[in-house]
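Missing here: one protein chain of the complex. Every other protein chain is in place.
Just so it is clear, A, B, C, D and E label the chains in written order, and each chain counts residues from 1 on its own.
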C-alpha cells in the first residue's frame, strides 16, 4: 500500500472440459480461477502495476487454490476475506466451434462473497493513496449485501480521491435489467471510467444512439464520466473474432485498430482490455494509447488458455507497433 | 416396445489419436464407440424418441463398452446379440488439417455382426408397433449373411407397416459398385426414406442428373420412395466445411440453410442428420422442418468429439431459429 | 417395474485430482459421479439385478452427466426428479499416501435433493412388487425435508412388503450424533437389513459391546432387525487395506474371509459391499454367501477408479472360489 | 548379417487403459507394441547384441508403428514381411491391483503372421553366421502354417549351426496341451536352450518332478537340451512380486538371487529374462552370469511401462553387483 | 554406406507446452527431437532414401532419446559422436494463435556439438559414394569449431564428388549477418543446391532483386550454384499459412503450386521441403517435380505434430496429383 490498482469482486473455480468436449461427455475438467475483477488485477500486475485484489472466499483448499493463482502473478491478496463456512463459486465453461457457441454454467449461489456485508473490509485503509479502484457490474448483482458493499467502496474511493473504473458487464442470470439500472445509475456518480458495450448500455442504462459516439456522448452528458470505453466484438465464427476498442472523453473519440483473433479462450478477454486501458490511462495518461493498449492486450489474451492474461507488456507493445516479420515465429 | 425408431448395423470400437497425431507417432488413442446405425439410434434418443439398437457384438469388455455407450443415452440395447467367440470391429481414425485429410483404417473383418444370420433376431416382435426402422448400406456390405439379414428385416418391417429409412453410405472397401447396386435395387422396394449423396447415387444406382432435384426425381420415379434426402458437404478445407440438406418428395423440394462449420469431429455428422430428419418426419410430420432439423443437428454434431451426438434438442431448435446474440457465449 | 432393488439418495459430481495431486496444485480434475445409493443401484445392476435409482438433480448438463452414468450400467433412472433452479452437489476427493490420508471436501449444500419433499415421488407405484428398498443415513441427514422424505418412503416400503436395507453411514458434517440417533431409532422399525460399522453404531445408536457379535446382538434385540451387517476395514497404510464383512441374524454369525487390498480408489467400496450382500440375501438367500459376496465384490471394487463398481459378477465368483493361479495375469 | 540373435514371432499393437482403469470405463488407451519375440530382440539390442526380428505384419500404419518400435532400439527389421490385405493383431491389457489381477484380451485371430507359410522367409540367408535363433511356443500355436513355418526355421537354424533358444510360453487360448505337446516334442531336437516354467513343463511336456532340478534333469535326459532355464515368479500381491531364475546344464545347477519387485508393468518381464540369459550364454559364456543377468534385467524391466525393456546394460550390471547406496536416488 | 543422403548438424530436445499453453503457465511439455538436418535426414528416409545423420550428442538418456527418434524412421545413426561430459541442446517452443506468434526459446549453448572439431568424424569414409550431403547455416553458426567442421565436410564432400545442398537458415541469435556472410560466401563454392528465402538472402549474401527470379539469378551468377531454391511462406494468420516453392537453375524457373495450410506444427516444415526437393532432384532428376515434391511434402508436414515428417511418399504423390474427392475422409 498504497497501490496503483485495487479491484473487488467474485472469483470462482473455473472448470472446463478439454478438447471441445461437452459437459455430458467429459471425463475431466481443466481447473483455473476466473472472475472479472481478479482478471483485471492480474492483468494490471502483468503490466507492472502494483495491484491488490479483494474478495471473500471459502476458507478451504479450493479458496486457497484461487488465491494462489493471483499471488502467482504478484497480486497482493492480503486483504482477501476468508469464510470457513461458505463455499467458493464454481463456473463450468464448455468451448464450442461454429455453429456451437461457448456455454457457461454458473454455480455461484451461496458463495462466500455473496454474504459479504459493508464494514467487513477496511477500505479506507486499503484505498488510501491508491490510484484507481476497479469493479464490475457483476459484484453488486451477486446479492443485496454485495450491492451495498459495492456502494460502500465506491463512496470510500471517492472520498479517498481514488479514480474509479467500472465495467458494466451485465449478467441476466444475476439480476433483472431494472435492478441493474437502479444500482448502476446510483453508482454512476462515483465512476470515472465507464467500460461497457453498446448492448449492455441499452439494457442497463436504457440508452441507445445512432452510433457508438452518440451512445458515449449521451452517457457522458447524463452521468459526467471522465471516459466512456466501449469494446466491440464481432463473431463471424466461434474460433475467429474481431476485436476493437473505442473511447470517448470530453467530446473526443479514440479508436483502436481492429484485431483478427484466432480464439483459443475468450474468457477474460474483456478484462485484459480493461487492464490495458487502465494502464494507458494511469501511466501513459494518453487515451489513444489507452485504447491501443487495451485492444492489443485483449487480442493477445484471447490466445491464452484460462481467464488470466499470461502476456508480457513487451508483447503488447510489439503488437501495437506492428512488426516487419508479421506472424512468423519469434525465435 | 413398441419403439419410435429401431436401427440395425455394426458398431465398432473407435480409436483416434489425440491432437492431430498420426497413427505412426501416437502413444495413445481416445476410445469411443461408433457405427452409422448406433449413431442414429443415439441421436434419435437425444431428440426424445424412444429408440432401440440391434447389433451383434463380441461378448467381452470391448463389446460391453460399446453397448454401454448407447445405454448412456437411454437407447434400448436389450436386443443386442452376444457372441463369445467373435471379435468386435475396430476402426482407427486420424484427424488431419489441410491439406492432410482425415484418414480411417478399418479393422472390421470377422467381427461378430459379420456372422449374423437371418432368424437370429426376433424382428417381428421388435418391430411390432415400431414407427420407423433405419439401417444403412454398410450393413448388407459386411458379409453375405449380413446382406441376407438386412433383406430379412426390411421385409419384416414392411409387413409390420413400419416405415423404413435407408442411408446409402457406399463404402468401396466393403463391396463393389456392382454388388452394392444389386442389393440396393432389390432393397429399394422396402424403403420409404432414402438418404444419399449425389456421388453415392451415381455409384450405387448408376443414376446421374443435371442437378440434385433431377437426381431425386429420377430415383423417386424408378423406386417410388416417399422421400429422397440428399446431404451436401463442401470441404473448402479440412477444418471448415459447409453443410446443407435437400429433400424431394412428391415433386416438391425442401432445402435447408447452409451452415458454416468449424469441424471438430465430422464422424457421425451424417448420422445425426438422418436422426434429425427422422425426427422432423415422424414427429413434426413436416419435410421442411425435417431438413431444417437434420441440417442444424448435424451442424452442431460436427463440433462434438466422437461419433455420438451429445447435443440437446433445445440447441437444435435455437440454432434453427437463429439468435440475436449470434455466436456469443451462452451464459 | 417391479424392480429387484430401488435405492434413494444423493449423487454428486465427483471431482478428483489425478496422480496424487493436492487440491491446491492440481490443474485438472477427473470427473465421475458418486453417491452411496446410486453406487448401490449400479453395483446391483452389475450383478444382474433389475435396479432403479431415485434422486433429485439440477436439470442441467451436470445433472444429465450424473444420470447418464447410472444409465450406462442399465439402471432405471426414469424416476429421477429434475429441478431447473437448483444445483447438483459436488464433492472433491484428493487421494493420499501414508501418512497423508484421502481427503474429501463436500460442496453439497443447497443441492436439488436437499429440497425434496414428501409427496414428490410416486413411491407407492415405484415400490409395488419391488423386492428391496435401500437407502443410507446420508439421505435423511441432508435436510429436514430429506429426513421426512426418507421416513415417507420407509413407511411406504413397509406397506408394500418391500424389504428395506439401510446403511448407517454416519457423516458428522451433515448432522449431530443426537439428530442422527433420533432419526435412526425411529426409522429402525422399518429396516430389515442394517449395515453399519462398530464405530457408527456407537455414534448413532449409542450401542457398544464387547465384540462385533455382542454389538449386533444388542441391536437386534432392541430393534428386531432381520440381519445386522458390520463391515470391517483395517488401514495399516493408505494404499494397503484389509477388508471383511460380518453378519448376525437370528443369533447366528457369518464371517467373510479377510481380503488384502491394494487400494486404487476406496470410495464406493462400502456400497458395493452392500450390493453384494443384497444380492446374496435376495437371490442366493444364504447369509454366508451374502457376506462372502459382499466382501469379495467390495475388495474388487477397491481396485477400480471411481465410485462405480465396474466389476463383473463372474469376477466376484472367481475370487470367492479362489484360483490355482492366484494373482497371475488373466489371459 | 550375420547377427548375434534373430527372433521370429508375432508382435501386436498393445492397448492398455491408463491409471488402473477397466476396459469398460476407459476413455483412452496407451499404445505400445508387444510380442514375446520382438521383446527379446529389443532386449538383446539393449545389451549390445546385433539383433534382427522377423515377423509378418499388416502393411498399414499400425504395422509401421510396430516396426518402428523395434527400429527405435536398433533392431534390424529389414526381413519383416508385409501383407497389405491382413490385419495386425491387437491385445488389450488392463492393469489390476490385489485382489484384481491383470487381464488380457487378445484380438489376434486372422493376423498377417497367422497366414505365413514355409518358404516366405529366406531363413538360410538370414541365419547364415547368426549365433542364436530364438522363438517361443506362441509362434507355432498361432496357426497350422505358423507351426510349419516354425519347424522350418528350427531345422534351418540347426543346419546353419545356429544355436536355438525356445521359450515354452504355453497359451491355453491358442492351442490345447495335446497340440502343444505334439509340436514341442518334435521341435525339441532342434532346441539348445529351453526356457520354461514348472507349470508349462507339466502342461506341454507332461513332465513333473520333486523339484525344479528334478524337472530340468528329466527334460534334459529326454531331449538332450544344452541348458534348461526355469523362471520363478511369486505373486504375493499384484503390485509386489518376487522373481528369480534357475538353470540346469550338464548336471549342474545355477540359481540367481531373488528380487523383490514393485511391479509397474510385468508384460515382457519374462522376455527380458530370456534376453539377459542369452547375453550371458552367448557373450559371457558363463551360466551363472547368464541366470544373474537374466534375473536382474527382468527385475528392472518390471518397473518399465510397456513390453519393451528400456533398460541399460550398465543398470543391469550395477544391480547385479549391488550398491552401497541401495535404493537411493541415482544423481 | 554408401548413402543417398548424409546430413550434419545439431538436434535438440524439443519441449512444447500442449494446448496453446504459454511457458509460464504450462504444467507439462511434450517432448520431441528436432533440428534442421536431422529433420531432413528423417524426411529423406520417409521418401525411401538411404540416409544417415551425423551429429554430436551428450551421452545420456536425453541424447539417446534423440538418437532413437531418428532410428525409428530407419535413419542410420551409427556415425553419431557421443560426449559423456556435455549436454544436449534444448529448445522450447510455444504455439500461438493470431495475433500471438509462435515463440521459441533456445537453450543450446555449450551443447555437445558446439564443441565438435575438425577430424572427429571420418567424413571421407562416410561420404564415399554418397550422393548428396546436406547441412544448413545453423551448423557453422553454433561455434567457431562448428564453422571449421562444416567447412571441413564441405570440402571432403566436394572431393568425394558428393553433391552438396545447403539451407541458409539464418539465425540472428547465433551469429551476426557479417559473420554469416563471411562463412557463407566462402562455403558457397562447395554448394550445388542453395535453399534460401528472399529475406535470408538479403541478410546473408546482401543480395536483393526485383523479384525471386532476379535474386536467384544474381546468386547463381555470383556463386555458380546448380540450383537455387526459394521457399515462400505467407502468414495471413498463425493457424493458416500459404506455402510454395520456387527453383532457378540454368536460367530456368520452376514454380510449385501454392498450398493453403491449416497449420498444426510448422517447425520442420522447411526441412521436409528440402527433403522433398532433394528427392526430386536426386531420384526423379526433374526440377519441376522437385519443387512440386518439396512443396507438397512440406504442406503435409505442417499438419503433423513435431519436427519430424510422419508423412508417406504415397500421400505426397496423391496430393501432387490432386484428387477428385478433395479434402474428404480417406477411408
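The criterion applied here is as follows: a contact is a pair of C-beta atoms (placed from the backbone, for glycine too) under 8 Å apart; a residue touches a chain by one contact, two chains touch by 3 or more.
Only a predicted model underlies this, so the values are computations on that prediction, with no experimental measurement involved.
Just so you know, the chain we are not showing touches A, C, D, E across the whole complex. Listed residues A:68, A:81 or A:145: the one in touch with the omitted chain is A:68. Touching residues on chain A toward the chain that is not drawn are 68-69, 71-74. Residue-level contact of chain D with the missing chain is found at 18, 259-264, 296, 299-300, 302-306, 308, 310, 315, 319, 326-331. Take chain C: the residues that touch the chain left off the picture are 19-22, 24-25, 96-104, 106, 171, 173, 233, 235-239, 266-267.
One rule holds for everything that comes next: only the chains that are shown with their structure count from here on.
If you take chain B and chain D together, the chains in touch with both are C, E. Listed here as common contacts of chain A and chain E: B. The angle of the rotation superposing chain C on chain E, based on CA atoms and rounded to the nearest 5, is 180 degrees.
Interface equivalence for B-E, evaluated over A-E, B-D or D-E, points to A-E, where over half of the contact pairs coincide by residue number.
Chain centres here are Cα averages; for chain B and chain C they lie 40 Å apart.
Within chain A, residues 18, 22, 24-25, 27 each touch two or more of the remaining chains.
Contact between chains, per the stated criterion, is found for A-B, A-C, A-E, B-C, B-D, B-E, C-D, D-E.
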